[in-house]
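Omission of a single protein chain aside, the complex is shown with its protein chains in their original locations.
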Amino acid sequence: MKNKYAKNKVKENGKLTRFIFFLVIVVFDILVLFPILNVIAVSFSSYASYSENPTMIFPKQITLQTYKTVFATAKIWTGYQTTIIITVAGTIIGVVLTVITAYSLSKPYLKGRKIIMPLILFTMFFNGGMIPNYFLIKWLNLYDTRTALILPGCLTAYNVILMKNFFESLPQSLMEAAKIDGASEPKVLFKIVIPLSKPIVSVITLFLAVGYWNNYFNGILYIKTQAKWPLQLVLREIITAADSLKQSTGGNLAEAGTAVPAIMLQYASIVVTMVPILCVYPFIQKYFEKGIMMGAVK
Amino acid sequence: MGKENPVQLNKSSIATVKKRKSYMQQNIWLYIFLIPGLVYFIVFNYVPLYGIVIAFQDFNPIAGIAGSKFVGLENFRLLFQSDNFKSIFRNSIWISVLRLLWGFPIPIFIAIILNEIQMKKFCKFSQTVLYMPHFISWVVLAGIIVNLLSPANGGVNKFLELLGHEPIAFLQSEKYFRSVLVISDIWKEAGWGAIVYIAAISGIDVEMFEAAKMDGATVMQKIRYITLPSIVPTITVLFILRLGSLLRNGFEQIFMLYNPLVFKVADVFETYTYRIGLKQGQFGFATAVGLFQSVVGFALVITTNKLSKKYGEGGIW
Partner (left out) sequence: MKKKFLKRLLAVSLAGLMTVPLAGCGNEDASAIPESSSVEQSGTSSQVSSEEPSEDPVDIRIFSAYSEADEAESSKFLVSELEKALNINLVRDEVPSSAYQEKLQLAMSDGDYPDVFIFNSHEDSLLLSAIDNGLIISIDEYLETGNYPNLMKYTYDEAWEAVKIRNDGMTYLVPRTTVSRVDGFVIREDWLNNLGIQIASDNTSVTKEEFLNIMKAFCENDPDGDGLRNTYGIVYTPDSSGNLFTICDGAFNCLGWQESNGDYSYMAPQYEIGNENYLELLEYNQQLYKYAHPDGIVSSDSSSFLTAGQIGTAISFAGHVSNKETEIRNVNPDAECTYLAGVVNDDGILQGMLSYPGIWGGLAITKNCENPEKVLEMVDWLLSDQAWEYALYGIPDVTYEKEADGTCRVIDADLYKSYKVNGIWGTIIARRKEDANFFIDLSLPEEQYSTIKGWIDIAVAAAQFERNYGKQPAITTDTAFIEAENTRKEAITKIIMGAMSVDEYESVLQNWYSKGGETYIEQMNEIILGIGN
């Protein structure tokens, strides 16, 4: 390594480069902030001001009407409840399954790996579709249960591959040393590998959690009782109902009293969905901070 | 598991038996760990796989899979012989390639840059802000884009007018539509895509950076010799997997933005199937199209993986 850097006659402290990087990110931030601020602004504005200026960044004629409409229905609360339950359960189960599966598959000496890997990869591409999945859940007696929203999707080939890939980059010597000292495989996994794998575990946790949080389709397929509808399905239903409402009243808010057009509800839905994630994200984020691996290998 | 072999009294076979026993005993846990996952995949992924047969049927939901007529490759024939197949195939690949070319590197770029900036709070803030568009649905984002690009009074055209240009109807022009698709896709997904790379980078031993710093490495050199090489395995895997989606494009995005004037450059499998299939309940046809996309994708991944391993870049397995 010394050779490469020897070319530097002057000791550069990187301030300029870093500053340019900073500017680039600032530009990206601004570009990206625009739709975000727009969504937030519209969700707090009246439909009239939205019609006038749909690309607003600051709310005009500030009103909580849209949010009131969203939260007025009882099913929004059961929606949150269901989604929180399945997200927590599904993420935990999913992470555990992914970790142990990926761990085994990350051992290059594992016999059968060459067969199992393609088989798992295969599941990423081929699927039977809506109707067989529906019947499967029925056969398993899971129809109209929250379990039906938890199990499908908790283990995916993509996550397994990502995690396995990460495990493979860990120093094998560490694990061998532990084994020589008499540690069993589970001990190696839990005491050594996982603490070293915080970044990937948190990413997979994030992916799983967000996947559950955003999912509505399984709700359509597997759930009958309205009280068990996931949040996203409830939101979609509210929006569709508003649309039908608009058709029958000709889009007039006044006659409909407190009704809000579907398009406004779309905006509010995004915020309603995103806020909990924003609250949880920082806890996950700290696991892939720079320097999390400082001296970890030691 | 191989323990049944009669023990033959010669050195090598004793050694072999010992080794076999040893392998299993040594690694029994690995297989135990695998069982739940494999059971899961079998139950939730392989069992429903019989649904693929729908692609070969004239399917209707009431007769079900058992009762629907088998038509062999008819659905595929319809697809390949359609007047529009060439253009749909071309669009699907081309738009996907564009998104790959432009969209794949940017998250990596963002992750690397963020790693170098030393203002922790700013980095955390940016990271969060950058991924937020991932949660904005295409229904809403498309509306924003339509407004921005409106030839009537959209921001972009107002800006163009200031420069003395005539307003352009971007979404109705074959020339610009794909660019709009690609740029908006990056806008929405780059931040989210960066997360994996940020995590990967955070896994790099900080001491390597310290050492390089002491040796006088510049920022760019650090990136070139430490950061990048450390995440190359991640990049490779993600790239290969991405290739598996070569024939796939997001339905919602294109559906919300496209119109007959740009079908020629924007119609992809998903949207085409929607217009043909859904309203008439052409389940078989829709499934066949999906199957075609999957087969090609899967083949691509297997091939690229082999190539990648051959050239020493590692692969999925």
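A and B label the chains in the order they appear, each numbered from 1.
As a convention for this text, contacts are C-beta pairs under 8 Å (C-beta built on N, C-alpha and C of every residue); 3 or more make two chains touch, one makes a residue touch a chain.
These figures come from a predicted structure and were not determined experimentally.
Colleague: Considering the whole complex, which of B:Ala142, B:Ile204 or B:Ile235 touches the chain not shown?
Modeller: The missing chain is touched by B:Ala142.
Colleague: Among B:Ile28, B:Ala63 or B:Met119, exactly one should touch the missing chain; which is it?
Modeller: Counting the whole complex, the residue in contact with the absent chain is B:Ala63.
Colleague: What does the interface between chain B and the hidden chain look like in terms of residue numbers?
Modeller: Contacting residues on chain B, toward the hidden partner: 60-64, 67, 78, 82-84, 139, 142-143, 146-147, 150-153, 169, 171-172, 245, 248, 251-252, 255-261, 263, 269-270, 273-283, 285-287, 289-290, 293-294.
Colleague: May I ask you to list the residues on chain A that touch the chain which is not drawn?
Modeller: The list for chain A reads 46-52, 54, 73-75, 124-127, 129-131, 134, 138, 153, 156, 158-159, 207-208, 210-212, 217, 220-221, 224-226, 229, 233, 236-237, 239-241, 243-257, 259, 261-263, 266.
Criterion: only the chains that are shown with their structure count from here on.
Colleague: For chain A versus chain B, what separation do you get between their C-alpha means, in angstrom?
Modeller: Roughly 15 Å, centre to centre.
Colleague: Can you list the chain B residues touching chain A in their complex?
Modeller: Touch residues, chain B against chain A: 23, 27-31, 33-34, 36-38, 40-41, 43-52, 54, 61, 64-65, 110, 113-120, 122, 124-130, 132-133, 135-137, 139-141, 143-144, 147-148, 155, 187, 190-191, 195-196, 198-207, 211-212, 215-221, 225, 233-234, 237-238, 241, 244, 287, 290-291, 294-295, 297-298, 301-302, 316-317.
Colleague: Over in the complex, which chain A residues touch chain B? Could you list them?
Modeller: Touching chain B from chain A are residues 1-2, 4-5, 8, 11-12, 14, 17-18, 21-22, 24-25, 28-29, 31-33, 35-36, 38-39, 54-55, 97-98, 100-101, 103-105, 107, 109-111, 113-114, 116-133, 135-136, 140, 151-152, 154-155, 158, 160-162, 164-166, 168-169, 184-186, 189, 199-200, 202-203, 206, 214, 263, 266-267, 269-270, 273-274, 277-278, 281-282, 285, 288-297.
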